[in-house]
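Heads up, one of the protein chains got dropped from this complex, but the rest are sitting where they should.
A, B and C label the chains in the order they appear, each numbered from 1.
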Amino acid sequence: MSTLEPGPQKFAFGPIAVGPTRPSVEPSDLVYLLADAGAWGVGLLDDDLAPPAASPAERHDVMDRLTKALDSTALAASAVTTNFHGHPMFSDGAFTSADRDVRRAAIQKVMRALDVGAEVGAQLHVLRAGVEGTGCAAARCPLDAIDRYREAVDFLAAYVSEQGYSTRLALGAGHTTGRGDTLLPTTGHALAFIGTLADPGLVGLSPQVGHGPAVADGRQHDIAQVIDARKLFRTELNAPSSADPDQDLSVGSTSLREAFLIVKLLEETGYDGPLHVDISAGRVEGPHGIAEFAIGCMRTYRALAAKARRFADDPEIRDALTECGALELAEPSVGPFSAEAAMALSAERFDAETLAERCYGRAHLDQLVTDLVLGLR
Amino acid sequence: MSTLEPGPQKFAFGPIAVGPTRPSVEPSDLVYLLADAGAWGVGLLDDDLAPPAASPAERHDVMDRLTKALDSTALAASAVTTNFHGHPMFSDGAFTSADRDVRRAAIQKVMRALDVGAEVGAQLHVLRAGVEGTGCAAARCPLDAIDRYREAVDFLAAYVSEQGYSTRLALGAGHTTGRGDTLLPTTGHALAFIGTLADPGLVGLSPQVGHGPAVADGRQHDIAQVIDARKLFRTELNAPSSADPDQDLSVGSTSLREAFLIVKLLEETGYDGPLHVDISAGRVEGPHGIAEFAIGCMRTYRALAAKARRFADDPEIRDALTECGALELAEPSVGPFSAEAAMALSAERFDAETLAERCYGRAHLDQLVTDLVLGLR
Amino acid sequence: MSTLEPGPQKFAFGPIAVGPTRPSVEPSDLVYLLADAGAWGVGLLDDDLAPPAASPAERHDVMDRLTKALDSTALAASAVTTNFHGHPMFSDGAFTSADRDVRRAAIQKVMRALDVGAEVGAQLHVLRAGVEGTGCAAARCPLDAIDRYREAVDFLAAYVSEQGYSTRLALGAGHTTGRGDTLLPTTGHALAFIGTLADPGLVGLSPQVGHGPAVADGRQHDIAQVIDARKLFRTELNAPSSADPDQDLSVGSTSLREAFLIVKLLEETGYDGPLHVDISAGRVEGPHGIAEFAIGCMRTYRALAAKARRFADDPEIRDALTECGALELAEPSVGPFSAEAAMALSAERFDAETLAERCYGRAHLDQLVTDLVLGLR
Partner (left out) sequence: MSTLEPGPQKFAFGPIAVGPTRPSVEPSDLVYLLADAGAWGVGLLDDDLAPPAASPAERHDVMDRLTKALDSTALAASAVTTNFHGHPMFSDGAFTSADRDVRRAAIQKVMRALDVGAEVGAQLHVLRAGVEGTGCAAARCPLDAIDRYREAVDFLAAYVSEQGYSTRLALGAGHTTGRGDTLLPTTGHALAFIGTLADPGLVGLSPQVGHGPAVADGRQHDIAQVIDARKLFRTELNAPSSADPDQDLSVGSTSLREAFLIVKLLEETGYDGPLHVDISAGRVEGPHGIAEFAIGCMRTYRALAAKARRFADDPEIRDALTECGALELAEPSVGPFSAEAAMALSAERFDAETLAERCYGRAHLDQLVTDLVLGLR
């Protein structure tokens, strides 16, 4: 089907999430595997690039093989993520641990990850706030925690500039990862935090579509707010599961209809950043399973993107959108403030009952969307 | 008990939430009732001040009685809220309705509420985003919705300035009120949105403690982020219920221990804004019930504030805090960036195993907090 | 498309949920409207059949018109529901109100609803536990509440038998409807409760697919447990919304892929009971909107049922199911207990590592399901 053929989308996969049953796939092998599958980029974990237990020579070998794999496949190094979940030293957080040495070690860990990222041309460094929380809220002043997190991000952004790296930083919201009260729990909190940085230009977001609190993160208005702020540095597409948001399912494998709406938003707004999918350690079965997972995710995204194009072209849908008032919402309500505009508006008379009687035909549009997703139109 | 005696806190109550079984208490009667109960202020609903069905003379009477009541009791008009939930004309939203006339009518409604608010000296006008969402996400471009919301808030802030009102605007996050995908769903989203306004100085937040998605809004880190941004214009204290966050319970009546932590944060940071509690229509039983509810909420807050002071003074708790590293978190981790600081940090050696072995004694502190809340110390 | 043509499914719609903006559609008009739309049955609300404010003559007229409408259209009276949400007398519950007279009035209300239901040949009477909860848990002994609920259901089941009605009773789980701690909160709790009744045979369940706590009610294992217990008297198909489960959306309009799995389960197990959809007052726009809503719901269900048949027939899916071990799960693990079987099993040797290495190919099957739902196969 032609609509499923490769397009300009930048699909990136990995790293393989840290878990008890993680299959050992070397970064360079992951690169060949993803290149064969038709991906655009690979996501990497700092501990995979520089295994903590490895000797300098072994680390050099890993990087050497990775660089060759990236060169020979032309796969992009999409992003490097710092792993703060693997070691008990971060049991109280990383940038916001109560222990100053842990905080310093955490910042150093990111600096090193930025260094190896720059070596392989990584475009993004991803910082997840999930580790920065507490199960014992009385043990910390949360204002101090915010100060420490800001200090660390400011320091790292300045480090990137000073080193001349072209890497940008992307924050991931904290949600919850077992710590009860988490720093920057939603995309909105992370977006607001960026506004308080010394140099916010280098720092953006990598929101997870549908992950996070059901009424908040990853829904249409949430992603739109990130686009509105020009901070959508990366989009993470793993399907959320309301029962367990951290399952790293394949694209659309739970909320297929909501996934369509997000894909439609991305395609309509011309988003051209990485479309990222984490790989769940507990879900993929060996290297073959990784390739199959990546191919499936891209296939689903492309099918949804093709449906988004059909949404735009379908005359009945266009009519339904007009009836719903979708175009009317693009018109200013009052325009810029002026005393005259305020006076005019003040004098206007609205008949509430007439306004309440308007039929929008939303049920009709909703059914057209369902039909479209089901392949019935 | 002396710790429960009146202090400087600015407790405000009302309006009585709109509901099918709403007891009819006139604003002026509510003022006398709250003054007798010992409250500092009253929250008002625009439709109570200017009942839609009332004649100009009747409206004048309502305002006249209210002004007299406020004068004679010295109760503060804490805030006015615009009611967008009472009329079906707002079924598609207010500032972001697909119907341009509805949007204009909504802005006009707030202007009039600002006018009557100014008449009674209201310090805040509260705008809740809960009405701005959609159950049919395909029917709107969410970027348009954000533009329209910004246009309305910009217009209203300019109106306040131009009229010379001393009122400030406080946004309430959208959470969910039956509309599926809501605009500005969390405090974080609302905070980030304020940063995109033409004149953000006049606009702040009125977060609901513990309301909203469990992992996000109303928890310690969330409120701290609003304080950090100097945008805590009002704090709403109704107890959340995980089963149903919109129940408007009395202070602390669900998560008593978490309420203690928020009260502690407010008292420690010297918060002196309004401490607001909505009154649930379905929960209070007549005027006597309202007074009892208000007295109970103030009593619980004061008891928790007294416990917060004891927390600060208790030597064993101070020792536990030191062991937890609470004070250490106030120390900068790395200080401002410099090439030298980066090089020094880069060269430092950390022993992960030693760092992982540190005992923080958080379980001990947690038990001391439980003891304190239970009145065992 | 032939797969969307009418089949044997018993689609029933209504009543129109009680809400502030409820369009006034008389029961008999609803019947004609649904018959034209191609539905099998209608769900009715006791207060619509016998409006509380109506005179005996007016009530007689309503019933007369309804009976004629049912006769002339051959539409089934699928179920009658007792409305306990419309009146403040039930603010503390109905069968479990603290006020004994309220409890008696509630039981009387159901008796009358059973009487009018029998008149129109209603097959089911639906009792929702949502009203039976408390926002003040200290005010009641929950064991008393369970006793009172059992007493009421026992009494009503005996009344049905004694009157010779052919109606069966179907319980709906309580979930939450603003009361904090709710009786029989999930389908599982309601199922267990039925086992404690004096005569459980007459009483079954009407679970809401996807409604209720995300990890519990309305998911595949939950509905299967009701089928296993032979208590699936009715299936409610409104799409859940994780943000607000009570939105009464159209079939599949949120979790389309999960809806497919439930439809597949119903079709595979030969379910032939009513497929029920509530009509949301706030969502439908006039009589035309109701018809459109019903037609859309049936269309989506039939499309999903057709996909379920394709799932059964598709050779690649059959192979994937075999690889996943789907057929193997139908084989007994150990068979009935005997000392010999236990001894044999005890002596058996299993190699954990070999067992752990098995590949199930679940990601492959998952993608086939996504393709099927999207219309790609």
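Here is the rule we go by: a contact is a pair of C-beta atoms (placed from the backbone, for glycine too) under 8 Å apart; a residue touches a chain by one contact, two chains touch by 3 or more.
Because the structure is a prediction, the values reported are computed rather than measured.
Novice: Taking the full complex into account, find the residue in C:38, C:88 or C:286 that is in contact with the omitted chain.
Specialist: With C:38, C:88 or C:286 as choices, the missing chain is touched by C:88.
Novice: Of the residues listed, C:5, C:313 or C:328, which one is in contact with the missing chain?
Specialist: Per the contact definition at the top, the residue touching the missing chain is C:328.
Novice: Going by the contact rule already stated, which one of A:167, A:182 or A:333 would touch the omitted chain in the full complex?
Specialist: A:182
Novice: Per the definition of touch given earlier, which of C:5, C:101 or C:313 contacts the omitted chain?
Specialist: C:101
Novice: Which residue numbers on chain B touch the omitted chain?
Specialist: 1, 4, 21, 214-215, 219, 242-244, 249-250, 252-258, 283-286, 289, 292-293, 296, 299-300, 303-304, 307, 356, 359-364, 366-367, 370-371, 373-376
Novice: If you put the missing chain back, which residues of chain C would it touch?
Specialist: On the chain C side, contact with the omitted chain comes from 52, 87-89, 91-92, 95-105, 107-108, 111-112, 133, 135-148, 151-152, 154-155, 158-159, 162, 175-176, 181-193, 195-196, 212-216, 219-225, 227-229, 258, 261, 264-265, 268-269, 311, 321, 324-326, 328-337, 339, 341-342, 345-346, 348, 350, 352-353, 355-356, 358, 360, 362-363, 365-366, 369.
Throughout what follows, only the chains that are shown with their structure count from here on.
Novice: As a test of understanding: of all chains, whose mean C-alpha position lies farthest from that of chain B?
Specialist: When every chain centre is compared against chain B, the largest gap points to C.
Novice: Roughly how far is chain A from chain B, going centre to centre by Cα mean, in whole Å?
Specialist: Once rounded, the distance between the two centres reads 29 Å.
Novice: Once you find the CA centre of chain A and the CA centre of chain C, what distance in Å lies between them?
Specialist: Centre separation, chain A to chain C: 37 Å.
Novice: Need the CA-centroid distance for the pair chain B / chain C, whole Å please.
Specialist: 38
Novice: Hunt down the residues of chain A that sit against at least two other chains at once, touch-wise.
Specialist: In chain A, 214-215, 219, 258, 356, 360, 362-363, 366 touch at least two other chains.
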